[in-house]
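Dropping a structure here in structure tokens format, bear with me for questions.
Here the complex is missing a single protein chain, while all its other protein chains stay put.
Each chain gets a letter, A and B, in the order it is written, and its residues are counted from 1.
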Amino acid sequence: MKKSQIEEGIVKGFMLLSFSLVVCSLGFILVTVIVKGLPALNLDMLIQTPKGGYYLGKEGGILNAIVGSLYLAGGATLLALVFSLPIALFLKTYSRRKWWADYVRLSLDILWGIPSIVYGAFGFTLMLALGLRASLLGGIIVLALLELPIMTRGMDEVIRRMPIDMEEAAYALGATRFETAMHVVLRQMLPGIVTAILLAFGRGIGDAASVLFTAGYTDRIPNSLLRPVASLPLAVFFQLGTPFPEVQNRAYAAALVLTVIILVVSLGSRWLSARMGRYTIK
Amino acid sequence: MEPHIQVRDLNVYYEKIHALKDIDLEIPRHQITVIMGPSGCGKTTLLKSLNRFLELNESTRMSGNILIDGEDIYALGVDVTEVRKKAGLLAQHPFPLPMSIYDNVAYGLRIHGMCPNGRSVDAKVQHYLLEAGLWEEVKDRLHFPATGLSVGQQQRLCLARGLAIEPEILLGDEPTSALDPISAQHIENRLMDLKNEYTIILVTHILRQAKRLADYVVFMYLGKVIESGLPGEIFDNPQEERTLAYLEGQF
Partner (left out) sequence: MKARRVLQPIWFSSVLLPFLNRRVKDRFVGGAFFLITILPFAILLVVIVSLILRTQPILSAHSIGELLTGQKWYPLKGQFGFFPFIAGTFWVTFMALILAVPPCLLSAIYLSEYCRPRISAVAKPLLDLLAGIPSVVYGVWGMVAIVPLVQVFSSHVNKWLGFIPLFSKNNPTGYSILSGGIVLAVMITPFIIAVTCEVLRTVPDGTRLASLALGATKWQTIKYVVLPQTRSGIFAGVVFGASRALGETMAVLMVVGNVAKVPSSIFDPAYPLPALIANNYGEMMSIPLYDAALLGAALVLLIIVLFFNLISTIALRHIIGRSKI
């Protein structure tokens, strides 16, 4: 064997090793969460709110956190969608000045890089300024800030990939830019847009640092936007902090529930985009 | 004279497309063999099978044998890098490596360990740049990036780079198609000079170029070799209807 071939073999071995290390760490994480979480998980956990003495290990469940997280992430995703869709469509159909689109994208990339704890701290100052208390509304606003760049850039990346011919075909028929955006771009790029929305939802539901300041925590399911709300990541965090093993086990169960939600969202977005892709022109 | 390259019963499939069908071919030594035919006829695929480039594509399957000097280059245990060292390639577009002009030529020498001491590298770089007709133009800027050259110069650099590893065969995949007429003529003249030492196989769709350069002609159509022979026979007196049609410009 030649030296170059031996070197090739060794390097390739290291590559395979590295790649399996990456895959194994994913497996390690999932297995850890399942092994720790599954024994502690039962139906009561999923359908009850905490009862008296829950944090000492007594009866109850984490329904407050599950519903709270869905409220928070759902609300934030809707709010972010209201702004991100126009931005993404504008960048594709309206923006004739390339430099402006570039700056918008750059600002979104920078926003995307801001740590969620900084969003949380900012949300806190915002709420002080507005006189808000920790509440569902506060959590939704801050999560929406966090999701906005993720969703917009996700949509932008897919919308940009639309062939210019298709857009021009619409213009050739006399469509305005708005009509082109709504009837052609939106429809053609729907699968990618849905994927971006679900991606942002997944990020929102999993984020703890930003809701720590702004959403508070409560054992009840909120009935108003101005009430505090529990969330799954914080349920994990707080319950792990207690000295009682029963409560810690519930933290593992909550982590499992959160992971399952993330998995469902991620698989769901793949399935949806594959299904909806049938109606678009390849 | 014994043929340099023998292709026996070669079949190549991309996925389900049957790209080459039952190719049997003998390519003479130290002559320019021109493979011609309309686009999509499998010329490039045939060329790629000669330096084992086909296997870079996952979905390719092949059967049959290719023998260089009587040895099967697809046999088990054959070192693919040795095959490629034996058959240099001049691609359609010049792709200079991202290094200096000097290093482009020295690259092959280094990876094959062909120059144990530094001084002979200098000499060889000069020799092959001369052989490719590029020396005069670049001798003052050998250590500048190769990307600064014009496309025509880059193609000659690629030729020098290919010659430096001392191949026996030169494969040209429409090497002049991306060049201006003057650079193209430069390359053609080089090839004419080189044919005494190398077996040259040239893929082209330019009929005039084929007529100018060919010592031996292969005409392909839809993955098959329709006709092969000396240029005099093929160009003036084709036996096959399809060859005639092609020569008359019907494809």
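Heads up, the rule we're going with is that a contact is a pair of C-beta atoms (placed from the backbone, for glycine too) under 8 Å apart; a residue touches a chain by one contact, two chains touch by 3 or more.
Just so we're clear, the structure is a prediction, and the values are computed from it rather than from any experiment.
S.K.: Where does the absent chain make contact, in terms of the chains shown?
M.R.: Spelled out, the missing chain touches these shown chains: A, B.
S.K.: Return the single residue from A:Leu63, A:Ala76, A:Leu145 or A:Ile197 that touches the missing chain.
M.R.: A:Leu145
S.K.: Have a look at A:Leu91, A:Leu136, A:Ala215 or A:Ala230 and name the one touching the chain we're not showing.
M.R.: Checking the options A:Leu91, A:Leu136, A:Ala215 or A:Ala230, the one contacting the hidden chain is A:Leu91.
S.K.: From the list B:Phe95, B:Phe144 or B:Phe251, which touches the chain that is not on show?
M.R.: Result: among the candidates, B:Phe95 touches the missing chain.
S.K.: Specify the residue from the set B:Val125, B:Ile165 or B:Val218 that touches the hidden chain.
M.R.: From the options B:Val125, B:Ile165 or B:Val218, the contact with the absent chain belongs to B:Ile165.
S.K.: In the full complex, which bits of subunit B touch the chain not displayed? Write them out.
M.R.: Given the touch definition above, subunit B has residues 51, 53, 56, 58, 81-85, 88-89, 91, 93, 95-99, 107-108, 111-112, 158, 161-162, 165 touching the missing chain.
S.K.: Please output the residues of subunit A touching the missing chain, sorted low to high.
M.R.: Where subunit A meets the chain not shown: residues 4-5, 7-8, 11-12, 14-19, 21-23, 25-26, 28-29, 32-33, 36, 83, 86-87, 89-91, 94-95, 100, 103-122, 124-126, 129, 145, 148-149, 152-154, 156-157, 176-179, 199, 202-203, 205-209, 212-213, 233, 236-237, 240, 251-252, 255, 258-259, 262-263, 266, 270.
The criterion applied here is as follows: only the chains that are shown with their structure count from here on.
S.K.: Quick one: in the complex, what on subunit B touches subunit A?
M.R.: 79, 81, 111, 113
S.K.: Going by the contact rule at the top, pick out the subunit A residues touching subunit B in the complex.
M.R.: These residues of subunit A touch subunit B: 2-5.
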